[in-house]
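Please read through the structure below; I'll follow up with questions.
After this line comes chain A, so read on.
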Amino acid sequence: MIEFHLDSRSGVSPYQQIVQQVRHALRLGLLEPGDQLPTVKDVVASLAINPNTVLKAYRELEHSGLAAGRPGVGTFVTATLSDAPLAAQLPLRRELERWLVKARTAGLDDESIEALFRDSFRSASARDIA
Partner candidate 1 sequence: MTWMSWRQVRSGAFAAFGILVAIVVTLGFTGVHLSNLYADYRSCSGFTCGSSFNAVTRSYHHVRWVGALLILVPAFVGIFWGAPLVARELETGTFRLAWAQGVSRERWLTSRLVVSGVVSAVTTGALTFAFTWWAIPIDRLQHNRLDPSVFAERGIVPVAYALFAFALGTAVGTVLRRTMAAMAVTLVGFTAARVVTQIYVRPHLLSPLTKVVPLNAQLGIGIDRTTAGLHLVPDGTPKLPGAWVTGNRIVDSAGHGPTTAYVNHACQSLLAHTPPPGTGGPGPKGRPIDGPAFQAMQECLNNLSARFHEVVSYQPASRFWELQWLESAIFLGAAALLVSLSVFWVRRRLV
Partner candidate 2 sequence: MSSALTAAGLGKRYGRKWALRGCTVEIPDGHVVGLVGPNGAGKSTLLNLMVGLLAPSEGSLEVLGRRPAADAEQLGRVGFLAQDAPVYGSMSIADHLRFGAHLNPRWDAGFAQERLDALDLDPKQRAGRLSGGQRAQLALTMALAKRPQLLLLDEPVAALDPLARRDFLATLTSYVAEHGISVVMSSHLLADLERVCDYLLLVSAAQVQLADEVEELLAHHRRISGPRRDLSTLPADQQVIWQSHTERQTTAVIHLEGAIHDPAWQVDELSLEDVVLAYMGGGAQAPPSRPLLGVAR
């Protein structure tokens, strides 16, 4: 059974943090199919958050096909994330490393690289919304 924590300064909403932490745990293999996610009551008691937040997070995980709820029993993991994604990510990773070398050669420091990345990421996401 995993435990959740909330970073109130991260700018990420609580329910998203829960989703991310489950996905992260799945990637690391801390959670395997068949494991039970903490009950809503337990999460709420330890984090002091609104129960709807937890329900929303668990619903999203269900939508993503990562978990399934069994009425009266709890919510259980149904899939893993640790396999294919990592493999698919290898070419992307190499491309990114090449880009980083280019950026450093151009004279950007760490902060500028992060800012450039964030900006582009946001614009791209915004274009997706629009």
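These made the cut because all candidates are chains of the complex that A comes from, given by their letters.
For the reader, a short list of remarks on this structure follows.
Please note the rule applied: a contact is a pair of C-beta atoms (placed from the backbone, for glycine too) under 8 Å apart; a residue touches a chain by one contact, two chains touch by 3 or more; residues count from 1.
In this text the structure is predicted, and so the values were computed from the model without any measurement.
Note on chain A: across 1 or 2, the candidate touching it in the complex is 2; the others do not touch it there. Interface residues of chain A facing candidate 2 in the complex, by the touch rule stated above, are 6, 8, 11, 13-14, 40-41, 44-53, 119, 122-123, 126, 129-130.
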